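Before I ask anything, let me first share the structure, which is written out below as structure tokens.
With one protein chain held back, the other chains of the complex are shown just where they sit.
The block that comes next holds subunit A.
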Amino acid sequence: MNATARRPRKVVIAGYGMAGARLAENIRARDPRGERLSVTVVGAERHAAYNRVLLSSVVAGTLPRDAVTLHPESWAAEHDVTLRVGATVRGIDTAARTVSVHDPGGGPTALDYDALVLAQGSSPWIPPVDGLVHEDGSLAPGVCAFRTLDDCEEIAGRARAGTPVAVLGGGLLGIEAARGLAGRGCRVTVVHPHSHVMERQLDRGAGDVLAGTLAGYGIEFRTGTTAARYVPGDGVKLDDGGYVPADLVVVSAGVRPETGLAASAGLAVDRGILVDDCMRTSDPRVHAIGDCAQHPGTPPGLVQPAWDQAGVLADLLTGADSAGRYRGTAAVTRLKASGVDLASFGDVGSEPDSPEAEVVCLNDPARGRYAKLVLRDDLVTGGVLLGVPDAAANVAHHYTHRTPAPADRLAFLLGRALPEEAVRAPSPASMPGSVTVCECNNVPKSGLVDAWRRGARSVAGLAEATRATTGCGSCTGLVRGIADWLESTE
């Protein structure tokens, strides 16, 4: 190393979830030998980072817990990253640029930083329901949050075929949990305080169709009501007087960004930790990414913004692209629930009579389909596509890439779900002479007719005269049909 080499700047990442792990990876992709940055990652959970997106597959039982791990155990050592799992950051001294870290079983230690990144995500919000929480704050027996890998293992362990389950909260995660548990044979009831499920992503029409589809998997819904009291071993009493039997209560009533540490350090906090396009908090040496951060125009709770932010911040911290800025993510919400295909993005609230937007909408509750397309100047600005998977992919692609929508809005909206035009093969008699019968050898119907008139009076004869059928052979049936028709006309 030459004399002018400077010591690497110290980056401390508080949080080893999907955002923190991705940031560490991105930094090492740009600075593989650690010449520019030393990296320390502090993670509260005791195991390696895992892919939270796949947790619904763990609940559904299709993926074992090992399969959702993001990094092998050797990852940190191989990438020159200092990893402290099971440890928590308890305090930030922004003036001294140190954090205090509590290791399991040990006391607090101070860690210097040149740049601190808060990536602590969010924590489940437990609604104030009688009996749900012990006085010490721990959950009552039979109650699980739906946030961590450990939560999922506990849920999976309690969910037997026939087990009555109450899911508190019919948002995205609640619906995924409900569908996974229904797939395990549980008797699931979703309790949701709003008038329709997933109200943040869906308009009323879509929410109702979704509930109808899920009802087909045996899931019951109690909407417009909240849990009042939980009685272990019995069930949940609702504030409308109703009752839901439950041996297991899964709480998915929303999450709250982890802001306590930032707030106590004096950083500007609203719903989340406020950040600018450089992912800087109100202290320029402290950054925040992922669910704990609040960036204007970025919806919370999705991984794609967190990963986009990690990419920009890695560019900035390593100097790989000091002009890098995060401008928000055109997020698309996809429900991960077996047998249900739902995409939602952008402005879903506009109605067909909207004066500003062009809105195309189809509601087909009997077949579990609901499709709404919102456009401005030929660009897709919002959509809800339920039960039309092919269109969902295509429409979301146009939304993400801001490419003009096709002129045929209806076909665009319905994709392949639209019955294909009746493409019944024309009869040999009605088929125009110019139609190519044998693609491999470019033989039109008229060529076969001519050959017949010149004496080729069989399929073999026609093949010899025109080469039709001698390529891939798939037109043999059609040639036979034409031969039969010609014979019948003689």
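Basically, contacts are C-beta pairs under 8 Å (C-beta built on N, C-alpha and C of every residue); 3 or more make two chains touch, one makes a residue touch a chain; residues count from 1.
In the analysis below, contacts and distances are computed from a predicted model.
Only one chain is not pictured, and the protein name UniProt records for it, out of "Assimilatory nitrate reductase catalytic subunit", "ABC transporter", "Vanillate demethylase subunit B" or "Transketolase", is "Assimilatory nitrate reductase catalytic subunit". The residue from A:130, A:240 or A:439 that touches the chain not shown here is A:439. Of A:109, A:354 or A:474, it is A:474 that touches the chain left out of the display.
Between the chain not shown and the residues A:54, A:317 or A:431, the one that touches is A:54.
Contact between subunit A and the absent chain runs through residues 51, 53-54, 57, 62-63, 67-72, 304, 332, 334, 336, 341, 389-390, 392-394, 396-397, 400-401, 403-404, 406-407, 415, 439-442, 467, 470-474.
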